[in-house]
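Only one structure is covered here, and it is reproduced in the block below.
Here the complex is missing one protein chain, while the rest keep their positions.
A and B are the chain letters, set down in written order, and residue numbers restart from 1 in every chain.
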Amino acid sequence: MPLYVEKKPEVLITEDGVRTDGRKPYEMRPVRMTVGILDKADGSAFIEWGGNKILAAVFGPREVHPKHLVLPDKALVRARYNMAPFSTPERKRPGPDRRSVELSKVIREALKPAIFVENYPGSVIDIFIEVLRSDAGTRVAGVNAASLALANAGIAMRGLVAACAVGRVGDFVVCDPNHDEDMWGDADMPMAMLMEAEEITLLQTDGPMTEEQFREALKLGRNAIRFLYEMQKEALRRPYQVVERSVRGVV
Amino acid sequence: MFESEMLTHNLLREYVKDLVSKGQRIDGRGFQDYRPMEVKEGTFTKAEGEAWIKLGNTQVLVGVKADVGEPFPDTPDKGVLVSNTELLPLASPTFEPGPPNENAIEVARVVDRAIRSADAVDMSSLVIVEGKLVYMLFLDMYVLDYDGNLEDALTIASLIALGRAEIPKVEVKEDGEIEVKEEKWRVNLKDLPLNFTFVKIGDQLLLDPVLEEEQVSDAAITLAIDKEGRVCSIQKKHGKFTMEEILNAASIARSKWPEIAEKVREAI
Partner (left out) sequence: MSESVILVKNREVVVPGQPLAKGRFKLGRDVYRDDSGIIRAKKLGLADIKEDTVSVVPLSGVYIPKEGDIVIGVVSRISGSTIIVDIRSPYQGVIPIPRGRATERVDMRKYNLKLGDVILAKVKAFDGSSSLLLTIDMEGLGKLEGGYILEVEPAKVPRVIGKRQSMLTILKEKTRSDIIVGNNGRIWVRSPSLKELLALEKALRKIETESHVSGLSDRVSSFLTQELSD
C-alpha cells in the first residue's frame, strides 16, 4: 500500500510558460557529471541531473560468455538499464521489468553507432546503467553517463553521445521535462545525438505533436544536447586538469 | 570470496602466504586492521534511510524503504524486515546480471541474521494494528564495487541506513481507513550488531580481507558481535577451522567492536 500518494498539480504550466519547478520552457535542470568513480569497472561515470542519481559502468572489450554469442568481425555490445529498489518513492521490486528491458535495448542502440565495434572483433563491451534515484529523464541521463563511461574505459568511439528529453505541455514545448511533466504532460520525447556530427541515435515519443511543435522540439533538444556535450567533455578532462594543477602547485 | 570464477595466479598465493608467515599483509596492514572506511556525504536514493560506504575499494549502497502490510501469520505482534542483496554486474567482472545467486543470497541472510539475532530493530515497535497492519522495512543492499569483505561493509551500511531512516507515520482511523501522516518517526536501534569477517591463510587469521586475500584463503568465517560483546550469529564460509581459531576470532572481533560501532554511531 502506497506510503506516497501523488497529486496532480493544478497547473502544469502558466500562461507565461512558468513550469511547476519555476523553470522557463527552454531551461534545463542542474547537471553534474563525474568520471572514474568505480575501481573494478574498466570505465565509469556518475550523473546527477535534477533529482536523478545514475551510475554507469563499462566492462570491455572482454571475452564473450556464453561463447555462442561471439561475432567474429566485431564487438558485441550489451547494455543493461536497471532501477534500484530504492530509486522511487514506492519500492520497486528488484529485477528487470518490461520497461527496463525495452530501455536497455534503446540505450544500446543509442550508443552502438558511436563505437568502432570493428576494432574489437570477437569480444563484448558491456554497459551497465544503475538508476539509484529516479526523477524523470533517466534514460537520457543514463546515455550521457554511459558515453562518459565508454570514453573513460578507453574504447574507440566516433564521438560522444549526448542526450536530453523534450516534452510538450499544452502549447508549450519544454526542455528536460520534470517529474510532473513526465507524468501528466502531453508528450515526452527523449533524444540522443552522436557528436559532433549531431546524428540522432535515440528518438522516441509518446504523445502527439504538430509539425511545428515537433520541429521546435527537435531544435530545443539539439540545443540542450550541445550544452550537455560541453559538460561531458569537461567531465572527461577534469581529472587530468585537477592532477596537473596539484602537481604544478607542489612543484 | 566467490571461488570458482576468478583465476588466481600461483605467485599471488605464494607471495601472500609468504608475507603472512612474516606477519605482513600485501597492503601493509596489521592482521587485525580494517581498511580505511568512508561514509559518503549526500543523498543518492529515495530510500527512507540510506548509506553509501567505502571500505578500502569496496563500495556498497544500502537503502531502507518502508511500506505497510500484513504481518506474517506466525508473528502477528511483529513488523516485517526483508533483506535483499544485489551483486551488481558493475561491481566486478565476475558478477553476472540475473536474479541473486547463492552468494548474493548468503550475504543478504548473513547481514540480516546479525541484525535479527541481536534484536537490533525493535520489531514490535513496527506494529500499527496487531495482527492486521504493520510496518514493513525493506533493506536493499547494493554492491557497487567488490574488493573483498562484503558482509562487514553491508552490515555497517545497513545499520547506518536503519539508524538514519525517517518513516512516515501511518495510522488507522476509526472507520478502518489507513492514513499516512506528515509526521515521521525514526527506527529505534537497540543494538549495533557488527559482522567481522576473517580469512585463514596458513594458520593466521586476517580481519577484513581484501579481494586477493579472499581468493587465496584456506578458510573464511564471519561473526557478529553485539554491544555486550556476545557472539550473536556466525557463518563459516569455505574451509575448516579449529575450535581455538574460532574462539580467537571471536575474541578479536569483540575487541574491535567499539572502534567500528563508534564509526556507525557518528554516521547516524
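One rule holds for everything that comes next: contacts are C-beta pairs under 8 Å (C-beta built on N, C-alpha and C of every residue); 3 or more make two chains touch, one makes a residue touch a chain.
Values in this document were obtained by computation on a predicted structure and should not be read as measured data.
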Contact residue for the chain not shown (choose from A:Leu103, A:Ile127, A:Met157 or A:Val173): A:Met157
Hidden partner chain, touching residue among A:Pro25, A:Gly60, A:Gly185 or A:Gly221: A:Gly60
Hidden partner interface residues of chain B, rising order: 7-15, 19, 22, 24, 26-28
Hidden partner interface residues of chain A, rising order: 42-43, 60-63, 70, 72-73, 114, 116, 120-124, 151-160, 194-197, 232-233, 236-237, 240-241, 243-244, 247-248, 251
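Methods note: only the chains that are shown with their structure count from here on.
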Intercentroid distance (Cα basis), chain B paired with chain A, Å: 31
Chain A residues within the chain B interface of the complex: 1, 3-5, 38-41, 44, 53, 55, 57, 59, 62, 80, 82, 84-91, 94-95, 126, 128, 130, 132-134
Residues of chain B that touch chain A when the two form their complex: 43-47, 50, 57, 59, 61, 63-69, 84, 86, 88-93, 97, 99, 138, 140, 142, 144-147, 168, 170, 178, 180
